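In this view, the complex is presented without one of its protein chains, the others remaining in place.
As written, the chains take the letters A and B, and residue 1 is the first residue of each chain.
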Amino acid sequence: MTIVPIIKRDYIIKLAEQGKRIDGRDFVNYRKIEIETNVVNKAEGSARVKIGNTQVLCGIKMGIGEPFPDTPTTGVMSTAAEFVPMASPDFESGPPREDAIELARVVDRGVRESQVIQLEKLCITPGEKVWLVFIDIHILDYDGNLFDAASLAALAALLTTKVPVSRFLKDLNERDRDSWQERLLELYTIPGIDEVAFGTDVANKNPIEDFPLPMIEPPVSCTAVKINDFILFDPCFDEEIIADVRLTVATDHNGDIRAMQKGLSGSFSREEIQKVIKGALDNGQEIRKILSHSIGK
Amino acid sequence: MKSDIKLINNEGKRNDGRGPKDIRKIKIEAGVLHRADGSCYLEWGGNKILVAVYGPREAVPRHTQNPLKANVQARYNMAAFSVEDRKRPGPDRRSVEISKVISEALEKIVLTEQFPRASIDVCIEVLDAEAGTRCAGLTAAGVALIDAGIPMRDIPVACAAGKINGQVVLDLGKEEDNFGDADLPIAISPRTGEVLLLQMDGHLTYDEFNEAFDLAVQGCHKISEIQKKAIMDKYQNAAAEVNE
Partner (left out) sequence: MSNEGRQVVIPGQILGEFPTFKPGRGTFVENQKIYAERLGVLNIQDTFINIIPLKGRYDPIVGDFVIGVVEEASASHWMVDINAPYPAMLHVHEVPWEIEFADTEKYLNTGDTILAKVLTIDESKKLQITLNDRNLFKLKGGHLIEFEPSVYRRIMGKKYSMIEIIQKYTRCRIKVGKNGRIWIDGDAEGIERVAQAISKIESEAITFGLTDRIEELLKKDAKDVR
């Protein structure tokens, strides 16, 4: 466990009192964000995100399996995160601890509850076979703000994922294949379903080719921490370990709030929460541009 | 039947266009991570490996401390998305075994007596897998250890040879590993020729073994040059650029 020297903590606070941060940023700005997609050949989709020195890799794997009994025509998604020892001297090997589980669940909810993946378009044979989407987050280098880096990596990976029809088609029997073909034509021409899919080529009607995972424009998450009374966005490692409390807010392109998560054991006032929401909206817009650019839009 | 699949033609050309003694394309970069004491990113054919080294640091838990030298712990792990069919996160039996043989190879080459009670942790993450990941992992580990400033007798390097359609070849690709007749990964200390890692499965006659072994050693020496260049690019040449 890294002990924070009191001197360092006091210095960060002293700078904050002057409106500054140890790396020269102001309170609201993010470090340099880099997104690279299609970095893993074996994965159906992948993205490597760097925010400052923090580096996260997300890989999307797909498969075919049974749907949940209460949602027989919906694809299944799941999210896992590995805090591998490589990323920090404080990460130990072993089963995921609460930090990793919290991160995976927050990223998962961010995708699931906003229905970013159009899971209803991933049914092959109702009640029997649907597409499975596995989101796996691999932390490579930890310098603060894993929440934003991980969720951005997951989104960039999903937005460039290709459903591997060609590889799996041969494993489907004739009945499944017919069902899939039928559903494809039906799902992609039903009026009312959001056709302006962010990154989806709706026109693809050939069921044998791989096609882009059907997605809608996703919310973007932004995280801030509070140190004494100062709200700092995109905390680096030194700021994160002395922070009293952390808030992640996901906002969409309409300016609405889609997800929130408070972490650490401090507290926020109502006004402070408003401040974080405002900063999340502003930063969210910028990050959305970077994300679009990285997937070639 | 395994040997029915054509992996190499009569002119000695393999399915991916390589000759029997050709190694897949390798790219090595040292010092790519910020937190780790040393690191290395390596691409070998379709393999993408990232290695981080931490240490020497106090070995924990206490009872694992060796009062005379450091422990070298390699942890080989495959990312869930690194393989064709998603792998459940966490160590499986294969990863545990590979971690062990790599740890043992590195223990021999690192000057562990200089750090009693300490641990040198080598984290090998396979991000994209395409046969030969243990050789790629160990080779990258060698570079990461140098980047971390760990004292060693030499730079360990690994390469595999095998047999496909009855012919001994160097550096098996995915198909060749799955459908070939034998696989022989080795790691050596290139300066002395000492063998640090040796495994074999399949079927080789005594002569074929010798042929494969010599071929693998040759491969190791070639790859050793790439390792050294990666370190020099980072340290010597980067400095030279500043002085220009």
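Just so it is clear, a contact is a pair of C-beta atoms (placed from the backbone, for glycine too) under 8 Å apart; a residue touches a chain by one contact, two chains touch by 3 or more.
None of these values were measured; they are calculated from a predicted model.
Of B:131, B:148 or B:216, it is B:148 that touches the chain left out of the display. The omitted chain makes contact with just one of the residues B:118, B:158, B:172 or B:196: B:118. By the touch rule set out above, chain B reaches the unshown chain at residues 37-38, 55-58, 67-68, 111, 115-118, 146-155, 189-191, 228, 231-232, 235-236, 238-239, 242-243.
Touch with the hidden chain on the side of chain A covers residues 3-11, 14-15, 18, 20, 22, 24.
As a convention for this text, only the chains that are shown with their structure count from here on.
By the touch rule above, chain A contacts chain B in their complex via residues 39-43, 46, 53, 55, 57, 59-61, 63, 80, 82, 84-89, 93, 95-96, 134, 136, 138, 140-143. Here chain B touches chain A in the complex through residues 33-36, 39, 46, 48, 50-52, 54, 57, 75, 77, 79-86, 89-91, 121, 123, 125, 127-130, going by the rule given at the top.
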